[in-house]
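Only one protein chain is missing from this complex, and each of the others stays in its spot.
Then we have chain A:
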Amino acid sequence: MTTVIRADGVGRRFAGRRVLADIDLEVRDGEIFGLLGPDGAGKTTLMQLLAAILDPSEGQLTVFGFDTRHGAEEVNARVGYMTQAFSLYDRLSVIENLQFAARIRDVAASDFRLRSEELLTMAGLENARHRRAGQLSGGMRKKLSLCAALIHAPALLLLDELSLGVDPLSRRDLWRLLRRHRDEGNTVVISTPYMDEAEHCDRLGFLHDGQLVALDTPARLRRRVTGHIYQLATSHLDETEALVRSWPGISSLQRLANRLRIQLAPDQDVPVDALARLDGLGHLVAVEPTLEEAFIALSPLSAPAVLPPPMPPAFAATGVEVRAERLGVHFGDVMAVHEVSLRVPPGEVIGWLGPNGAGKTTLIRVLCGLQKPSVGRAWVGELSVTEQVGQLRRRLGYMSQHFSLYPDLSVAENLRFFAGIYGLAGRQRRLAIDWASHMTHLTGLEEQRVDALSAAVRQRLALACSILHGPAVLFLDEPTSGIDPLSRQHFWHLILTLAGQGMTVFVTTHYLEEANYCHRLGLMHQGRLIALDTPDQLRVTLGLPHDAGMEAVFMAGIEREQRRAS
């Protein structure tokens, strides 16, 4: 075992601002090392330091024994680096992109033929060889980027946010490539905000605010909190939650669709009288911790805030049912959505899962009145999505990962602007803004400019902006990708509270752990709704154990459909 990466007190500043500080790290050959952390924690900066395309402001960083400041050429020659943004030339074909990557790295023509064939086959791109990179789907582009980074068989592979925007099927292909590369004796460093991806790594470093706060194997990290995690299945969530909140030493409380997950501080135990008081409400069991819980124990953040205020009566959303009957959207010969019928009762949180291009976005666009269905009908409450679009829009809220907040405006200015868009004015607007900012814990941050906020706060502001008008139905598109675990729990707590007040919530996501918060899941594949059920019921119908992870549920659902089709 030799040391591949050694960092001693490495730090980096940008214009005086500290982005990374005091990084001590040693990575040996033949391991997959994961860098885990929320957006803005410094993952990309550390990756760029390792690739020697950025110099550290302090400390010493060596890769294969070469200083990254003075031996950049030596480092460059041994490293494959896949950036977060797509690093392909859109006008070149798949094979031409690979060829370019190989030739600038002095890969011999005979080696190139062999390796490119092998990589393209493993990535499932062998039939796309002559397609332009610009025409590939997101998942295929990622796979091609990875092939390009692997073409010279680098001894160290650096992958920045490998799985961003990649569906679980493509992700499985990506990981197959990675493991094989590691098994050939190479080293892989991967950065990710996804906990389930971190589980696959041999060792993990957790970055928080530019500092490495933990460094260990996933199993050992989890073991640190073993015995402090409890699960409480209950059908009386509000009552039970109020009761549990009175316990001392709770470091996190996760409210899922039909249960609570409780994390106690390391020196705490379940209060002696608790079990008796919970009698009849639910059943408390100690459970295996997740990585997420291990990191919550490590992060210096506080416990969840108090319960949010109820919606002011003026716009208390009267829950509505969302219905669709044999809905279909055809683009030429392509059936983006095919024969989808569904019925979603008020107050339900429903998650949409599926590979890229499965039709999730198109379906949501139809329900928002943005896309005219080719066949079938749909209603939100009494409003038809094709006939009464104007009224419909006022009952809907929409929030995406790339929510269009104005970065140069303050929190309050953004809120006022979006309230104005929905026609709120005067006292009504004031009340709405008060309520939404209380709800999302933005009080006290009103004067801050949006570009100075953390990803987690921006996400809450985006949510506040999309619920100002008290929508009956809320659409969330990858709502929590890139934010830290505790903030994610807060966020979902808010969503479930809103749902408790009657708001129907549609969520589309690639981050499968988010599906745990949903009452029901809709699984889409090639335009069809192939399953729509509670997570527990899905596990039963797919013949999976009751504790199977969401990724397993997803894969089993897709595979069942593929078998059925063939």
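As a convention for this text, contacts are C-beta pairs under 8 Å (C-beta built on N, C-alpha and C of every residue); 3 or more make two chains touch, one makes a residue touch a chain; residues count from 1.
Here is the rule we use: contacts and distances are computed from a predicted model.
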item	value
Choices "KipI antagonist", "Carbamoyl phosphate synthase small chain", "ABC transporter permease" or "Chemotaxis protein CheY" - which one is the UniProt name of the chain not shown	"ABC transporter permease"
Contact with the hidden chain (one of A:8, A:22 or A:55)	A:55
Given A:105, A:393 or A:560, the one touching the chain that is not displayed	A:105
Residue touching the undisplayed chain, where the options are A:86, A:175 or A:230	A:86
For chain A, residues in touch with the removed chain	14, 48, 51-55, 72-73, 76-77, 79, 81, 83-89, 91-92, 96, 99-101, 103-106, 132, 148
